[in-house]
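Heads up, one of the protein chains got dropped from this complex, but the rest are sitting where they should.
Here is chain A:
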Amino acid sequence: MSVRVLLPNAFQKHTNGTREIQSSATNLPQLLTEIETSFPALKTHLRDDNGQVRRFINFYVNEEDIRFLGNEKYAFKDGDEVLVIPSIAGGVDCCCCSYCGQEECCCDC
């Protein structure tokens, strides 16, 4: 059992440039553990303070969003291709003042 995992450029600073790995993980939680074991430097960047995978990181299996396949319950199949892609958004956090950049600002806005 082996799946091909493609990592985004944004990870490469923490993976010594590795873009692609083969994994024997059978589901998403196992895959995350394997990635974090292989690339310890990535771990603190991949998860937030509560230990959750950051919400801007998306996983796709063979072109399908893993959330449509059952997310953590989805059982990888031999030959699956797993894509890891951060969301690309340009939004501004609306509780953050665009003038001073602080959430609790004292600007007159």
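We adopt the following convention: a residue touches a chain if its C-beta (ideal position, glycine included) is under 8 Å from a C-beta of that chain, and two chains touch if they have at least 3 such contacts; residues count from 1.
Everything below uses one rule, namely that contacts and distances are computed from a predicted model.
*Asks:* Missing chain, UniProt name, options "Cytochrome bd oxidase subunit I", "Branched-chain amino acid transport system permease protein", "Threonine synthase" or "ABC transporter ATP-binding protein": which is it?
*Replies:* "Threonine synthase"
*Asks:* Just the residue numbers, please: which parts of chain A touch the chain that's not shown?
*Replies:* 6, 8-11, 13-14, 45-46, 54-58, 60, 63, 65, 67-68, 83, 85-99, 101, 107-109
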